[in-house]
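Structure, as structure tokens:
Heads up, one of the protein chains got dropped from this complex, but the rest are sitting where they should.
This part shows subunit A:
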Amino acid sequence: MTAGAGGPGVFLVAVNGQIESGEFPGFDDLYCKFCFVYGQDWVPTAGLEEGISQITSKSDVSPTTLIWNFPIEITFKSTNPSGWPQIVVSVYGPDFFGNDVVRGYGAVHVPFTPGRHKRTIAMFVPESTSRLQKFTSWFTGRRPEFTDPKVVAQGEGREVTRVRSQGFVTISFNVVTKDIKKLGYDVSPTDMQTSCVPITEGIHKY
């Protein structure tokens, strides 16, 4: 994209942050994977699109939270806010028999507004279709998984799935944007705007 005479042709969204912690009651020794899902008009320009964290265990210090503190750093460029990047997090860990099974999927949009944000994602896993399936999957350690973790970032086809919530993952984002406002997309919250136009004024004109 060449920047034309009339200003920039793309806007940039830089995301730093980390997958801070997770809360998965009853599970231990979990690790998580993340990846970004974004629309066709988005291109990652720098940073990692995917990552896999270390395995973390609970301790007496934090008996309920699993801390990963797994950094995320990625920069996107885009021409269109449609398809705003989402981070998809999936958490895995050993089950009773030591098989590595999925413990949760979750996704959240990268915050629109610049600044520091903290997001807590509820994590869920697909349910077995029947009790027998459930038992066998438990027994064999092959639980139902999404064909692609990115499924959780899309709305299409979700109606055929049944999921169970498993826990939470907290992610912090530091978002920096460039040229978004120049291109006519105003993403800053109203309280940050310098000129505060009363809402009613605008309405009456139409």
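General remarks:
Everything that follows uses one rule, which is that contacts are C-beta pairs under 8 Å (C-beta built on N, C-alpha and C of every residue); 3 or more make two chains touch, one makes a residue touch a chain; residues count from 1.
Just so it is clear, contacts and distances are computed from a predicted model.
Per its UniProt entry, the chain excluded from the display bears the name "Coiled-coil and C2 domain-containing protein 2A", taken from "Coiled-coil and C2 domain-containing protein 2A", "Integrator complex subunit 9", "Hemoglobin subunit epsilon-4 isoform X2" or "MTMR6 protein". The residue from A:E23, A:D41 or A:E73 that touches the chain not shown here is A:D41.
Among A:Q18, A:T75, A:T120 or A:T136, the one in contact with the hidden chain is A:T136. Considering the whole complex, the residue from A:N16, A:T161 or A:S188 that touches the absent chain is A:T161. Per the touch definition above, the residue from A:D28, A:D100 or A:D148 contacting the chain not shown is A:D148. Seen across the whole complex, the unshown chain contacts subunit A at 1-2, 4, 6, 9-11, 40-43, 78-80, 82, 126, 128-129, 132-133, 136-137, 140, 142, 144-148, 150-151, 156-161, 183, 203-204, 206.
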